[in-house]
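Just below is one structure, and these are the notes that go with it.
A single protein chain has been removed from this complex, and every other one stays in its place.
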């Protein structure tokens, strides 16, 4: 048992999987240069010393590197391909959407494509091209599983599950949660470290978790927004409102039983996400929840999300962009107020 | 006044706009080769004879061509850039999402980016890589307007509005609606031709239209699904159910007043789309409608969409994939049944 | 190497004719409205697929394009499993889920064909990387057209193939057109193989209508790849004598040019050569008849196979 940051837990997870299975390898930009940073957020730092031939630094060629990962996966390797910032995955979008997501299906479901893709999201003072929250764009792509760890425990467990999964898995990571150190420290970072068990474990893809139990309202959020939802729940608790916080951990497949059970208990829900509201992940969750729990929902599902704009650079504007604790708490109060009204009606 | 197909109406629209404004030009692959096809669906056929220098055939380089269109737009040109199939826009995704959508905003809202992008969607017997319905992926990208004409009248009017708009506009077109002729005829094509006025007109971006009035249920669909919704409404009419069919025509901005008014009248709604259900356009429409009209909705908004799979090639499987009239009618009946129950309750 | 034996020549001929007759039959079925989908055909480029794939075993792999039937046959897929696929039957090589543009079968070392122009190059490069990482002696071949070399993905892939010295050959079938666009409009270089220098790999241009020339040049490149010498860009010059896709009348090809090309097409040329080497017209006709019979059996069996149940669509996306 040791306390680790997400960066450390991911690094350990990669090390263990590469040790366990010679087919596992990492491919990306600046991931294994001696004297370098181990990727943009130190996840692969030092791994090149142990696995010189399985940490592959590429030129700046995202379409190329995702295509290469795909080709090797078809041949039985188990690549972990990453982009330094999720925004750059758009350079590889054809490979991801047209090739990786469809290749098995087009083959008559004969091939397998055991590929793990890692992509850091979140607005962090770098401007619009290093800030995308890409989850919603991939939710609509059948053939790719999506996981979103918010803690070091989940990061390691989901990474291992992804690597062992025979299907393409996109792992969304959040820049402010890595706990990267030294020159790669992020300002505004949030502590997401966990106690990591000594023994091997995985976190099953498609299983969410209750981060905090509650009775009055269900808050649903991943990554940084999970942490903010927990903070909002604390604020609400001080007002006598008992909020349940659910971290779905996987977006695809989604843990409907867990979320449904919570909403059937609380009667109302707030979905929180960092990216723009329109066409976001929250739309799918809200629409599906409404279909599944119409009889139990006492007020419409509320969505807390960013406004429909690119991410602005200036800190006051960027802070305004990212949903904060106050907005989450306010949304929770608003759905609960309605609930009480309707109950009393 | 003349009857025209969508391909003809778009062609006329391009001709008129290029005549009106010397800054308007077309850029794409195979769009103006003498003896060629005028693009994959004959939209630009023959225009190269009139506007030799403003119909620009490119190499097969989608990232390049959308970037070129962007650069020229910044300098005051008004490009109409197209991909032959919407699937290929993923090759240009960085240019569209990271550059075109953000450039004005990042400039401090000083630049303008008057670019029109055209992309044909729909499953048409070509397999998974020539079949994407890309609408949902772009809905979540602030900075791009999205229009979806289902008739020749709207195609021409929206194209002209897009070209005259100073912002990026993505125009989604449907392969089965073009009415392309000769060697480019599509099997399974649906007649979407209209009477086109002789005088200049535009269709405002962001304004929907009621395709058929009704009292009992609101059906919402664009492109091919609009036509299927109208057919479903006819089936329903024969059963005594009066369905209102709304064609939003624009997805972004969206004509909420029109849709809301209809739903407030009928009390229930079915959103139809051709692409996969999860993370689809229907999720956003259903979630927003629920937020806006919770008090008026007598049953949860139903979504009719494709299953969450890539598009299969084989005709029986492909037909199963694409939502058909029967499924739309069934969804309508299901929301109405519930409505009646709740009214009688 | 049996490159001079009559038997060997006849086996090349047989494969080329198999491709040609397959495509002709498919064209007919398609134009008659009997076959669904859309098709891009390979008539006139047979020498390339056959000359290259002759050096490959089932364990070697290729990626193909929107125009994959020739590669598939040359790589050893049965015309039966292909015909079933084209008819959308579950008995097809892709269970009816792929179709013409995604035909393939990894049992014969062919990934599902990739209909995104240029999209196969990085994938083949990754296959080659897998061989290198595992120290296996296999080779990958990425087939692509002249138009594809202008795609960014091809550029990125070739650079990676070169810097990592991977066992791969990038075969560019230069048929002088990308869809309706003539090559003069899309590049300024005299030979596309000149671009190999940009990656520091050998570039070779060969007469792609001469199956023996292709066989020889491909042999060198594949040998180099297999023995640790790294990748090659192999450009094979040919001409697209068939339409780009289905009902294309090719009005953008100058008539003179087309006519000249028809006299140079690979089966005409190889036939002349074979006759000059002592093969008889009768023997060649015999090959053609055999091939036709095999194709006809494939058509009949494909048409007789039951359609898939629609719900099969839902099965198998994930393992």
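A, B and C label the chains in the order they appear, each numbered from 1.
The rule we apply is simple: a contact is a pair of C-beta atoms (placed from the backbone, for glycine too) under 8 Å apart; a residue touches a chain by one contact, two chains touch by 3 or more.
Because the structure is predicted, anything quoted here is derived from the model rather than measured.
Asks: Among the chains in view, which touch the chain not shown?
Replies: A, B, C
Asks: Using the touch definition up top, pick the residue from B:37, B:66 or B:153 that touches the left-out chain.
Replies: The missing chain is touched by B:66.
Asks: For a quick check of understanding: of C:10, C:57, C:106 or C:163, which residue touches the chain that isn't displayed?
Replies: C:163
Asks: Would you write out the residues of chain C that touch the absent chain, in ascending order?
Replies: Touch with the absent chain occurs at residues 150-156, 159, 162-163, 185-189, 194-195, 197-201.
Asks: Using the document's contact rule, name the residues of chain B that touch the chain not shown here.
Replies: Residues in contact with the chain left out: 25, 53-54, 56, 58-59, 61, 63-77, 79, 94-95, 98-99, 103-112, 142-143, 145, 165-167.
Asks: Could I get the residues of chain A that touch the absent chain, sorted low to high?
Replies: Here the touching residues of chain A are 29-30, 33-37, 57-64, 87-88, 91, 125-130, 182-184, 187, 307-310, 312-321.
Going forward, only the chains that are shown with their structure count from here on.
Asks: Mind listing the chains that sit against chain A and also against chain B?
Replies: Chains touching both chain A and chain B: C.
Asks: Indicate, using Cα centroids, the chain positioned nearest the centre of all protein chains shown.
Replies: Taking the mean of all protein C-alpha atoms as reference, the closest chain is B.
Asks: Could you state the distance in Å from the CA-based centre of chain A to that of chain B?
Replies: Chain centres of chain A and chain B, defined by C-alpha means, are spaced 31 Å apart.
Asks: Just curious, how far off is chain C from chain A if you go by their C-alpha centres, in Å?
Replies: Chain centres of chain A and chain C, defined by C-alpha means, are spaced 41 Å apart.
Asks: With chain centres defined as C-alpha means, what is the inter-centre distance between chain B and chain C in Å?
Replies: 36
Asks: Could you say which residues in chain A touch two or more other chains, in rising order?
Replies: Expected reply: 63, 94, 98, 105-106, 142-143.
Asks: Would you please write down the residue numbers of chain C that are in contact with two or more other chains?
Replies: Residues 94, 96-98, 102, 114, 116, 152-153, 317 of chain C touch two or more partner chains.
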